[in-house]
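Only one protein chain is missing from this complex, and each of the others stays in its spot.
Up next is chain A:
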């Protein structure tokens, strides 16, 4: 069985974000980088499937500068067999359509039985790339999965809807699935596996070899949200803060009445 998992490297979302000089994305210096959280669930599910079926080859794909190789190594340490790095220093300027066109160009004659992606990235959050890749390849896609099982070429899964409701869905492979938070419990790579991952294949392909399609979207401006004001900001010693908060709760709410 041939499996592909597509991951993205994103900044830690607790970071403070500054707009870059070109005004089209965030400033990339002084950020801590990690694997997109949704993709951790995708990698874990792909590794679990590989272990379930025994005979499987699992490729992890990532687009970006050389910096993203660190995140790919984590995926290799979690259990992926090989890495396909699409080397692109300008990936942050590409829209979901262009990104999907690269993945589809990479995957089109490799006969993957199943492709895993996160349901969205934490930084851009468009939620488009997975479905676009599937549509480009002409295979079915199941999105927003919180349960997944596979047997004999059929995927049985549950999609997460609003309000805690789930939809039971299935399709046959080849297919693509996008993973929602909570699908599984992503493993932490062990030290021996981190060492083994260093020896695994990780091949970089220049982005232009995959004939990127031009973006369909133009970014006009990036800015922090306008402060709506109104809210009171309190700072200081915790004991003083607690007294102030109790005073506010007494005056503004009925909580202590």
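One rule holds in what follows: contacts are C-beta pairs under 8 Å (C-beta built on N, C-alpha and C of every residue); 3 or more make two chains touch, one makes a residue touch a chain; residues count from 1.
Here is the rule we go by: contacts and distances are computed from a predicted model.
One chain is missing here; what is its name in UniProt, given the choices "Electron transfer flavoprotein alpha subunit apoprotein", "SCP2 domain-containing protein", "Anti-sigma-W factor RsiW" or "Glutamyl-tRNA(Gln) amidotransferase subunit A"?
UniProt protein name of the non-displayed chain: "Electron transfer flavoprotein alpha subunit apoprotein".
For the full complex, which residue in A:1, A:169 or A:194 touches the chain that was left out?
Of all options in A:1, A:169 or A:194, contact with the hidden chain holds for A:169.
What residue numbers in chain A mark contact with the hidden partner chain?
11, 13-14, 16-17, 19, 26, 95-97, 119-120, 122-128, 131-132, 135-136, 140-144, 158-172, 181-182, 215-225, 227-228, 230-235, 238-239, 241-243, 245-246, 248-249, 252-256
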